[in-house]
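The complex appears here minus one protein chain, its other protein chains still in place.
Letters A and B mark the chains as written, and numbering starts fresh at 1 in each.
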Amino acid sequence: MASGLIRKTFLPALLLAFLFLLASCGDQSTFEVKGEVAQRQLELFWIIFALAAFVFVVVEGALIYGAFRYRRRPGQAIPKQTHGHTKLEIAWTIAPTIVLVGVAIPTLFVIFNTSSSSDYDITLNVVDEVVDPSNEVTVEQARFVVPTASIGDEITVPRMHITARAHQWWWEFRYSGDEIETANELHIPVNTRVDVDLFSDDVIHSFWIPNLAGKLDVVPTVINKTWFMASEPGVYEGRCAEFCGLAHADMKFVVIAHEWQDYDQWKLAYNAPPQQPTDDALLGQAVFLSKGCVLCHNKDAPTALEVREQQRNQFMEGNNVVPGPNLKHFATRTTMAAGIAPLTQSNLESWLSDPEEFKPGNRMAELAAVYNDPTQTMTDEEVKQLTAYLLTLRPAVETIPTPTPDPASVPPTPTPDPFAPTPTPAPSPTPVVLPPGDAARGAQVFETSTPLTCVTCHSLDGTVGLGPTQQGIASTAGARIPGMTAREYITQSLLDTNSYIVEGFPADLMPANFIETIGPQAVADVIEYLLTLN
Amino acid sequence: MAQVATTHHPEEHPTNTGLDNRKLAMWAFLGSECLFFGTFISTYLVYRNQSIVGPYPADVIDVPVTTVSTFVLLMSSFMMVMTLYSIRKGDNRGFRVWVLGTALLGSVFLGFQVFEFREFYIHYGLSPTTNLFGTSFFILTGFHGAHVTGGVIWLVSLFGQNLNGSLTQKDSLRVEIAGLYWHFVDIVWIIIFTLVYLLGANDAPPGAEASDGHAMFSQLVSQVPFV
Partner (left out) sequence: MVTVDKVIEGATARSKAFDTAWSWITTVDHKRIGILYLITSIIFFFGAGIEALVIRTQLARPDSTLVDPGTFNQMFTMHALSMIFLGVMPMSVAFFNIVVPLAIGARDVAFPRLNALSYWVFLFGGLILNGGFISGLGSPDTGWFAYANLTEEPFTTGQGMTFYSLGLLILGISSLAGAFNFAVTIINMRAPGMSLMRMPPFVWMTLVTSFLLITAMPVITVGLIQILFDRTFGTNFFDTTAGGSPVLWQHVFWLFGHPEVYILILPAMGIVSEIIPTFSRKPLFGYKFVIFSGIVIGFMGWGVWSHHMFTVGLGNVANSVFAITTMLIAVPTGVKIFNWMGTMWGGSIRFSTPMLFAVGFVAMFILGGLSGVTHASPPADAQQQDTYYIVAHLHYVLFGGSIMGILAGIYYWFPKMTGRMLNDNLGKLHFWLLMFGANLTFFPMHILGLVGMPRRVYTYSAVSGFEAYNLLQTVGAFILAASFLIFLHNVFSSLKKGERAGADPWDGRTLEWTIASPPPHYNFVEIPTVHSREPAWDLKYGHDSEGATPIERSDAPGAQLYNQAEEEDHPEIHMPDPSYWPLVVAAGFGIAGALFVVGPWFSAIGVVIAVVGLYAWAAEPVSKDDHH
């Protein structure tokens, strides 16, 4: 009787409770699938779950039934001493095997067709009105991919290729063929198979976007490959799933899926030139350049892979440099500090004034001089200026579309041609009169200047650092630009540090305003010193 | 009063298998050791040809020298057999000669190993920290050497016990157990010698020389001295 009670009320109640709990789940649920791979994984899960639930109810039911049915009653005789039953044993060896075959066969299919090596075409039906977004597109949509598409056609989804580089504790995405690098935000078009190569610069991480695809580890020394697809525009949360150290919990990213046409606009906007900083932002730029931010953060993208390699080596050797997220068009991002908080002025200010409080364990708090060297701490004023500067890091023309749930309502907006060459002013010799310099003092400046010593980035012994080595600069400088002497070349390079960029090194990395920061005398001394380095 | 089964020495209690407890325990221990060395050897094989910088095995490994030391260790196994044979016969003098001989050959083997390690380090700059080869080689052969050292100490202890009379003919089982250990350590060396020295001696920088099965076999034949 009691067992009947349990069967009739308890189990359905449990199931109801389970379904209710599922219904109340958050955005990163693996049940909220929005793409092909996660869809297949979820379908497989439901098959196994159904089998497991069936076995659970039968076996657990039998256990409870047996426990009640055969409980000892007063005065009961000793039961018959049975020792076993071979046919039963065979039966309950074979029965679970059959159930497991039912699990194994779909498993093998899904292993192969969700793996990176699966190469079947995913097709979409072109229809008048979209009912099932994972299978259907409107004719307007379809024409972005196949210009001749008409209702009733089947179109094959396009493919794109990205590499994801995991760092402690943030994500870097590079879009092959597009010279695009973003940090912690991955923009993709919908209904496009996105093939991902996974790299790690330090330890093992795991790449996971619950709504779109199950995880795959990011292992140093190995390039793992995976793919995923989003069937609807939207913002999907991704994160590192493999424990990777102190800030593992705060190593997230977002995937922003755009309609095809919106994605093209996003790319155009990405390539647009940045706004020019003014007022506070201009002062903030000075903070950015003088406080050593540039050692780890590039504000142009993509960051040369050599630079990443050098930054990583610097870290491994115990120096205060580590690969940091590039800040190109930083202000257009929706999140900050590896996807853990919305990008707002107040969040950014608290992050910059105390990053350890904001995201415990992060490398910026651990390594950056401004947070560790009391002589270099930023004032509140400077934090505000730096924040203002970072918030101006956006394209001069705002063109980034926001993903909307209704794709048809976004008409393509005309944009200025971002590929038109922006006139960059040719470097002209700046008329600055320098006092006579002294090589000995210059050597001292080179090795002790604040906030950063020259030698931090420019070695004297030929090793490649963040900047080119100065070994033998006195002899090589003269040969760099035809018609320029070594003295002219070095002087110009110091007065306007972006004048001549040695191949393989990034622009904008070197602080720009030496005349203001260290003064004309020191600049002249360094020039004399460098000219002694034969 | 009837003498019930109350013998107090587990080792004298007739065991279910007829094997002495200590001997069975030694076999269990050696089974464990198989997995121990198996894991180190697997590590060596996984990291074969994976070093990024030199020196590589082809630069440092001297097969003829190690062949001699391998021969010495093999001979020590022979002496171990004679050791056990003598103690079983009750030949204490013979036992002392053979057990010291075994320990001596073991020490000679260790001497070769010290010489080899020194050579690698001083002449070629190969240390456990140099590259993957150095790491996996030194730690594998080093732990084997530590086992040989333990064996030598054990044998010398048996010699001492025989001198003071606490090891006699009826204790031959203790010698047999030491022998099991000694032969096992020997067999492990045969495997290491085959994999690390005979098959791996020509391992060069990645890409420099592909080592396929046939090439390895011919190298093996060509490197066995006296052939």
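Operating definition for what follows: a contact is a pair of C-beta atoms (placed from the backbone, for glycine too) under 8 Å apart; a residue touches a chain by one contact, two chains touch by 3 or more.
Being a predicted model, the structure only gives us computed values, none of them experimental.
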item: Visible chains in contact with the missing one; value: A, B
item: Touching the absent chain when the full complex is considered, from A:T82, A:S346 or A:T375; value: A:T82
item: Which residue of A:S206, A:Q265, A:Q285 or A:Q311 touches the chain not shown here; value: A:S206
item: Given A:P147, A:G177 or A:G318, the one touching the chain that is not displayed; value: A:G318
item: Subunit B residues touching the omitted chain (full complex); value: 1, 3-10, 13, 15-17, 19, 21, 24-25, 28-29, 31-33, 35-36, 39-40, 43, 46-47, 50-53, 128-129, 131-132, 134-136, 138-139, 143, 157, 166
item: On subunit A, residues whose C-beta touches the chain left out of the figure; value: 18, 21-22, 24-31, 38, 40-42, 44-45, 48-49, 52, 55-56, 59-60, 62-64, 66-67, 70-73, 76-85, 88-89, 92-93, 96-97, 100, 103-104, 107-108, 110-112, 114-115, 117, 168, 202-204, 206, 208, 210, 213-217, 219-222, 224-225, 237, 239, 241-249, 315-316, 318, 340, 360-361
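The rule is short, and it goes like this: only the chains that are shown with their structure count from here on.
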item: Subunit A-subunit B separation of Cα centroids, rounded to whole Å; value: 52
